[in-house]
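Every protein chain of the complex appears in place save one, which is left out.
Every chain is named by a letter (A and B) in the order it is written, and numbering of its residues begins at 1.
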Amino acid sequence: MLEWRRRREPSKAMLYLSPLIAIGLTMLTGMLVFGAIGYDGLRAVTAIFITPLIEPQRWADLGVKAAPLIMIALGLAIGFRANVWNIGAEGQYVMGAIAGTGVALLTHDMTGWWILPAMALAGIVGGAAWAALPALLKVRLQVSEILTSLMLTYVAVQFLYYLVRGPWKDPDGFNFPQTKMFSASQTLPAIAEGSLVHLGVPLAILLALIAWFVMSKTVAGYAVRVVGRAPAAARHGGFDANRVTWAALLAGGGLAGLAGLFEAAGPFGQLTPQFPVGYGFTAIIVAFLGRLSPPGIVFGALVLAVTYVGGEIAQSTVRLPSAATGMFQALLLFFLLATDVLVRYRLAWKARPARSAP
Amino acid sequence: MTAAILVSIFMTLAAAATPILLAALGELVTEKAGVLNLGVEGMMLCGAVAGFAVAYSTGSVPLGLLAATLAGVAAAMIFALLTLGLGSNQVATGLALTIFGIGASSLIGAGFVGRTITRLGPLFPADYAAHPWLRLVFGHDAIVYLSLALVLAVSLFLRKTKAGLILRAVGENADSAHAIGYRVLAIRTAATAFGGALAGLGGAYFSLALTPMWADRLTAGRGWIALALVVFAAWKPGRLLAGAYLFGAVATFELQAKAAGWSFIAPEVLAMTPYLATIVVLTMMSLGGRTGGRDAPACLGKPFPAS
Partner (left out) sequence: MTQPPDQTAPSRLALAHVSKSFPGVKANQDISLSVRPGEIHALLGENGAGKSTLVKIIYGVQRADEGQISFDDRPVEIASPKAARKLGIGMVFQHFSLFDGMTVLENIALGLDETVPAEELKARIKAILDSYSLPLDPDRAVHTLSVGERQRIEIVRCLLQKPKLLIMDEPTSVLTPQEVERLFQTLRQIAREGCSILYISHKLHEIKALCEAATILRGGKVVATCDPRVETTRRMAELMIGAELKSIERPAGDGKAGAARLSVERLDMPGEPPFGTSLKGISFSAKAGEILGIAGVAGNGQAELLLALSGEHPASRADAIKLDGRPIGFSDAGARRAAGLACVPEERNGHAAVPDFSLAENVVLTARHRLPLAPSGLIRQGPVERYAGEVIARFDVRTTGPAALAGSLSGGNLQKFIMGREIGQRPDVLVVAQPTWGVDAGAAAAIRQALVDLAAQGSAIVVISQDLDELLELSDRLCVINEGRLSQARPVAGLKLEEIGLLMGGVHGESHAAEPTHA
């Protein structure tokens, strides 16, 4: 008989191994499930998880999809570490894009190097402002940030619909609900001539490095970690949980807002009702897959980007519905949470009781 | 004539309130046992799609409702396995369940988009509800009556029965309950299953009664509103009933305003109202001094055994 035994200390090895085990289990389960409902399971899983990695022409797309996930997940991870459950990143992402687009529409006839930084700043402020309300309600009135941040996501999306169907609708757009296309000085430059990869991708990596440094080497990062792990100890050590809540939500909102602006000024080049693609929710999976650590998040974002790109491939090769990608992502999160148990426990053969060695 | 309009407005209100009432009532029982399952939205979607798929393929709405209930339980059991069996974080697992519900319902529902079924009709024959006022009493479908009966049943169960006392005890202090000899995890699993069943049923109410047509993510965040409603109700079934019907009123207002073609409010702004109203209500609850702290079960969301 197998039984769970509690480890005396959490296993470092399992901390890094269990996400890989979870990915493996997700692939296996996906193969069986999609096989059972009449698809070619092996080909579907290969298309989703392997093909994007071995076909170099997909790599640029991977980077473009990973960048917003990295940025949003970095902010979310800071919050999750501090026990601040900002799950409204999607709304902050949308509001960042809206604020940045506002600047773009104001400066549409102008040129200059300063326009894009101004849009980025507006994106950060827009996202942060959308996270500020949950922060205020949490700190002042102990209203759960889980519910408020999520409710505000629905509000943000409706606000986007309102703008693109109403005041911001492009007059020359054949009545399509969308804004004007951004001008050249409002569009993120590519890192190389003719490349799909825009400036946001290296910036996301840079932000991950900065986040890693802050979280592991500074007193501010320590404050976030200790407030999340042991609030009473944090107070005893002179840390202010309210300030950490504010910082976590503003950082999360700001990063999500910046990601939204990059997406608007990059791949989209305008705002449309199709703009919210759910990166704000997928980033939750990325944050957990990356163990809430910045280097892990870069890895996790790549894995999720692979499932996005692979999901598109599987649609054309195995005729898998687009919703299958979402299923794979959810399965991945389930397995991730399940294999987490391996960090604290180990499986062992049930020995004869009295003889059990520690 | 005005009576007929008022009655019809109330009928819409009751219909809008019912799925949220069901889901929130299930979550209330789950939370009373100390389990915070944030996956209500996901369980509702599982129920909605399972109910629609079964009702569409068998032509039987009752079978669809049964399937929805079971699907909700199945989804809740994934949650129970992870949080209660493997000790995973309840908040994170609830989010995962919602993401799963969105993905699964979208995948299964892909083949049903735009298909319609005959919706769930009133429970009593039409001649019982010939008069508008009688319609108020006899004109609802079976689930509306069921939801009201369940509010009463849950209220009595929690306050008057030994089993209800034990359930509350487990949510109040899991360690003590364990020390006395109650099976904390089994009780919590049962409470989670009940929450899943009602969430599944509530989800199916969308696809089988409100809009007898499949559309992606048709619960539109109502599961989250149900969670807020439990806080609003201070974990009391009676207040939950009031809150759900209050929410039904907000939703009915949105529908009526749209139908009346009010041009001075954009439809998008109207669509925001339920979510904004939820935030406002949560805020007012706190301003009124009723922070979750005192009413919430003391062990809500805490793992057992403590890790």
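Basically, contacts are C-beta pairs under 8 Å (C-beta built on N, C-alpha and C of every residue); 3 or more make two chains touch, one makes a residue touch a chain.
Because the structure is a prediction, the values reported are computed rather than measured.
Taking the complete complex into account, tell me which visible chains touch the one left out.
In the entire complex, chains touched by the missing one are A, B.
Looking at the whole complex, which of A:L42, A:M110, A:I210 or A:A230 touches the chain that is not displayed?
A:A230
Touching the left-out chain: which of B:L63, B:L86, B:I166 or B:V269?
B:I166
Residues on chain A that touch the omitted chain in the whole complex?
The list for chain A reads 5-10, 217-220, 222, 225-226, 229-230, 232-233, 235-240, 353-354, 356, 358.
Name, in rising order, the residues on chain B that touch the hidden chain in the full complex.
162, 165-166, 168-169, 172-173, 175-182, 293-294, 298
The definition used in the following text is that only the chains that are shown with their structure count from here on.
With chain centres defined as C-alpha means, what is the inter-centre distance between chain A and chain B in Å?
28
Any idea which chain A residues touch chain B in the complex?
The touching residues are 80, 85, 87, 133, 137, 141-144, 146-148, 150-152, 154-155, 158-159, 161-162, 165-166, 281, 284-285, 288, 321, 323-331, 333-334, 337-338, 340-341, 344.
Mind pulling up the chain B residues that touch chain A in the complex?
Residues 38, 78, 81-82, 86-89, 91-93, 95-96, 99-100, 102-104, 106-107, 109-110, 220-221, 224-225, 227-228, 231, 266, 268-269, 271-272, 275-276, 278-279, 282-283, 285-287, 291-293, 307.
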